[in-house]
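Of the protein chains in this complex, one is absent; all others appear in place.
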Amino acid sequence: MVMETLEQIKARIENAISGAKPEIIPNESPSAQRSLLLDPAHAVEVAKFLRDDSQLRLDYCSNVTGVDWLDLIIKEKVKVKKVVEGVEKEVEEPVERKRPGYLEAVYHLYSMALKHGPLIIRLRTENRADKNHVPSLTPVWRGAEFQEREIYDLYGIIFDGHPDLRRILMWEGFADHPMRKDYVEPDDYEYEPTPHDEVLEKTKQHHSPEPKP
Amino acid sequence: MNEGLRSELSKQGIFTTTLGDLYNWGRKNSVWPLQFGLACCAIEMIATTMARYDLARFGAEVFRPSPRQADLMIVAGTVTKKMAPQVVRLYNQMPEPKYVIAMGACAISGGPFKQGYNVLKGIDRFIPVDVHIPGCPPRPEALIHAFMTLQKKIETQQLTGVNRPRHLDAEAPSEFPVPKFGGHDLEPPNNPAVWHAPKLVREP
Partner (left out) sequence: MFMETAIDTPESKYEILPKTLSNGEMDGELLEVAMGPQHPSTHGVFRMDVVLDGEKVVKLKPVFGYLHRNHEKIAENTTYLASMPYTDRLDYLCSMTNNWAYALSVEKLAGLQPPERAEYIRIITGELTRLVNHTCLVGFLLQDMGALGTPLMYAFREREMILDLFESLSGSRMMCNYMRFGGCRVDLPAGWLEQAKRAVDSYSGFLDEFEKLLTENEILVARTQGIGVLPPDLAVNASITGPMLRASGVNYDIRKVDKYGIYDRFEFRVPLGDHGDVYDRYMIRLLEMRESVKILNQALRDIPAGPIVDPKAKLRGFRPKVGEAYGRIEGPKGELGFYLISDGTPNPYRYRVRPPSLINLTVLEDMCLGQDVADVVIILGSVDIVLGEVDR
């Protein structure tokens, strides 16, 4: 069975849930799997709608992924009107725009009843430090339970409404979120010469190379 | 007793040996491994005990689920930092004489997963290892080879003297300290009494 297009689903969500503002995230790659960005305030309502709607019936939440997006400086060229040597001209000027980093949870939804999918929905936190809350969708799809725990463990997103939000892979008392892009792993390399650049660099930090006598 | 006399006696049907040889002969042919699989290598370890490779030929088919009844720990697979305290504890619970085979690249050094933040870079950081057997995973033949190497080691151990096995030396440690979970890493990350970082020697 073929699922409705993303535009149709977006329009129906907006009709069904007032205030929900889903946004289509494009995907330029050959897979063409576009996704819907949900606002956290209405995420649970939208999720319930997606699950229970008779045409969608996305009853199966296959995959939940955490993604860490760092602060990004986007360099753009903006056309600016400027007075150059007494004449007003349109000049291109480079402008640096800072996109603040955020953490993201991506859900891949399928329908086991109607055998279609995937619909991809995304939730974003406000930033990577203190405002790292998104609503948990485990009450809607229980299959997300362990995966959301894993994201909490490895990325540090706090899922509000999760029944059992504890660390899952690392031990209790572990301080970091190791899958974040800026995580620094403990320096416990065994110091041996290897051709890998990164390992060799780490090796050099510990040992000054001793030539053989 | 010299070799000539011994062979002369054996022609007469009289078998002579020393107590040490007899003791080691018994020990090396009844090694009971701990039924303890960590990762991929455990499957090859199971395959070694199964029909085609049949580790029972070497007197080691009795895999014991309890460390209290085992002589040999085959560290078969990646030791993660979360698992390392348990591995050391299991080793401590085994009675002497006890031996360790580090099976596969991961148990030796972290192997392909060496760059992982949760991977222990070799079990020899916490417990002494008798035989290292490389491979990812080692074939069952390789494990049998490791086992025969261990048998040779047991066979040649002198029961007295400076190099006597640990269980006959009251001073030698039988238990090793168990590391704790820290905020970022195991505390301590290795046991300095057992392991030193190898010296980096580079060709000039």
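Letters A and B mark the chains in the order given here, with residues in each chain numbered from 1 onward.
Just so we're on the same page, a residue touches a chain if its C-beta (ideal position, glycine included) is under 8 Å from a C-beta of that chain, and two chains touch if they have at least 3 such contacts.
Remember, predicted model here, so these are calculated numbers, not experimental data.
Enquirer: The chain left out here touches which displayed chains?
Expert: Visible chains that the missing one touches: A, B.
Enquirer: Can you say which of A:Pro118, A:Gly161 or A:Pro186 touches the chain missing from this structure?
Expert: In the complete complex, the chain left out is touched by residue A:Pro118.
Enquirer: For the chain not shown, which residue from A:Leu38, A:Leu56, A:Val106 or A:Val134 touches it across the whole complex?
Expert: Of the candidates A:Leu38, A:Leu56, A:Val106 or A:Val134, A:Val106 is in touch with the missing chain.
Enquirer: Of the listed residues B:Phe36, B:Tyr99 or B:Trp195, which contacts the missing chain in the full complex?
Expert: Here the residue in touch with the unshown chain is B:Phe36.
Enquirer: Just the residue numbers, please: which parts of chain A touch the chain that's not shown?
Expert: So the residues of chain A touching the missing chain come out as 27-31, 33, 59-63, 65, 67, 106, 108, 112-113, 115, 118, 120, 141-147, 167-171, 178-179, 198.
Enquirer: At which residues does chain B meet the chain that is not included here?
Expert: Residues of chain B in contact with the hidden chain: 35-40, 42-44, 46-47, 50-52, 65, 67, 77-78, 80, 82-83, 85-86, 89-90, 92-93, 106, 112-113, 115-119, 136-137, 139, 175, 177-180, 187-188.
Criterion: only the chains that are shown with their structure count from here on.
Enquirer: On a C-alpha centroid basis, what's the spacing between chain A and chain B, in Å?
Expert: One centre to the other, that is 45 Å.
Enquirer: Looking at the complex, which residues from chain A come into contact with chain B?
Expert: Interface residues on chain A, with respect to chain B: 169-176, 178, 183, 185-186, 188-193, 199, 203, 206-207, 209-212.
Enquirer: If we count contacts the way the header does, which residues on chain B are in touch with chain A in the complex?
Expert: 82, 109-110, 114-115, 117-118, 121-122, 181-185, 189-190, 197-204
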